[in-house]
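The complex appears here without one of its protein chains, the remainder shown in place.
Chains: A, B and C, in written order; residue numbering restarts at 1 for each.
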Amino acid sequence: MASTTMQMLETYPAEIELDRRMLAEVIDALKDCAQTCTACADACLSEPVEELQNLTRCIRDNLDCAEICTTTASVLSRHTGYDANLTHAQVQSAIQATKTCGDSCDEHRDTHEHCRICAETCRSTEQALNGLLPHLEPSGKGAQRPGRAAPQQGR
Amino acid sequence: MASTTMQMLETYPAEIELDRRMLAEVIDALKDCAQTCTACADACLSEPVEELQNLTRCIRDNLDCAEICTTTASVLSRHTGYDANLTHAQVQSAIQATKTCGDSCDEHRDTHEHCRICAETCRSTEQALNGLLPHLEPSGKGAQRPGRAAPQQGR
Amino acid sequence: MASTTMQMLETYPAEIELDRRMLAEVIDALKDCAQTCTACADACLSEPVEELQNLTRCIRDNLDCAEICTTTASVLSRHTGYDANLTHAQVQSAIQATKTCGDSCDEHRDTHEHCRICAETCRSTEQALNGLLPHLEPSGKGAQRPGRAAPQQGR
Partner (left out) sequence: MASTTMQMLETYPAEIELDRRMLAEVIDALKDCAQTCTACADACLSEPVEELQNLTRCIRDNLDCAEICTTTASVLSRHTGYDANLTHAQVQSAIQATKTCGDSCDEHRDTHEHCRICAETCRSTEQALNGLLPHLEPSGKGAQRPGRAAPQQGR
């Protein structure tokens, strides 16, 4: 099933200050990363006990990363009254979460195939987020909005 | 970017009581539907005010459907200590949410392209969920588990 | 810090078809249950390995219950274009999730204080949800709305 992310961006009834293709790729990467991390946490829980004891930190990082990626995908899916500071901060958190979780899963890549796949998904999501970040800078072309909430567009 | 949902299911280290291909399709449909509903709510908010006043119920249904689909995708991504009753109840809620939101968006499909896409995404997700539901019945082949939590597997 | 749930319900600018006091209590119970389940899953992960192996199902139920309670609290916090069918289905899922998780945690109440607290929180949340459920029946006083999305109020 093909993602409808790009279709939704194309039918957005107002301007979007970011490249829509890049945005769609980042949103899709975040959705996939969230699901992969949720699944990896659960796969870790199903490992035999002698493995499980080494995976508790990995499970925690998976759970954090899954929730942070889901939230970041939502934030990036909203363009009405776009606020560069808020978006920037949440994307930075997602970069850190995918890095932390990618590192954790990478330690187990040779033992657990689900950790290898999850580590690679985290790495590619981190890369996509890093590509987006400069375009979100309040001083960059991505946004001219000051830190304080700007007046409503409708005014 | 291809979804890694199926790869994660293939590397799950224990048994899964459901057909993995069907499960992957439902999870991917739910992820896509959640994003589409989040985007549709925001697109509605960007419509001119004479449209906006007719879209408040649609926005609310979009927000509910987005959250319910995300949660249902997570529940379906966890197989350790699988509980058919819990999964069944959450899938039923997702069927209702995609139906309600599909109906709401469908009323605006001729006026708003984002509502048309969202209505169709809700419909196909509802259909995928309805295909999965019989396999989740506590009395069906999908689960022999009683309503009360079964003892831990490790015992 | 006192919850502002009741204050927000009192300042809602339109009618709410449910008793606001009962609604506030259920929403607050769900929020508390979600946090307790998230914390219990993590506390389980910190137990010594000989305990951990018996807690994997409990962790999974905690994670499901946390997400379902959070989503249900959001659904119950939205009244614009209230849809009884959707709300009813999600509340039923939360009743099942708090029952399943309450059962799972209850098995460990003598060994783990965090499981005892979590079991009791799940039980009282389940009870609050069961008290609300009859008021959400499409045929009850809580809603006269049919299954299909009603036309927009603004029309």
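Following the convention adopted for this analysis, a residue touches a chain if its C-beta (ideal position, glycine included) is under 8 Å from a C-beta of that chain, and two chains touch if they have at least 3 such contacts.
Being a predicted model, the structure only gives us computed values, none of them experimental.
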| item | value |
| --- | --- |
| Partners of the unshown chain among those that are drawn | A, B, C |
| Touching residue (missing chain; options A:E25, A:E47, A:D83 or A:E126) | A:D83 |
| Which of A:S46, A:S74 or A:T125 contacts the chain that the document leaves out | A:S74 |
| Among B:M8, B:C33, B:I59 or B:C105, the residue in touch with the chain that has been omitted | B:I59 |
| Chain C residues that touch the omitted chain in the full complex | 1, 3-5, 7-9, 11-14, 25, 27-29, 31-32, 34-36, 38-40, 42-43, 45-47, 49, 66, 70, 73-74, 77-80, 112-114, 117-118, 121, 124, 154 |
| Residues of chain B in contact with the chain not shown | 41-42, 45-46, 49, 52-53, 56, 59-60, 63 |
| For chain A, residues in touch with the removed chain | 53-61, 63-64, 67-68, 70-71, 74-75, 78, 80-81, 83, 85-86, 88-90, 92-93, 95-97, 99-100, 103-104, 107, 147-155 |
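As a convention for this text, only the chains that are shown with their structure count from here on.
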| item | value |
| --- | --- |
| Intercentroid distance (Cα basis), chain C paired with chain B, Å | 18 |
| Chain A residues counted as touching two or more neighbouring chains | 42, 45-46, 49 |
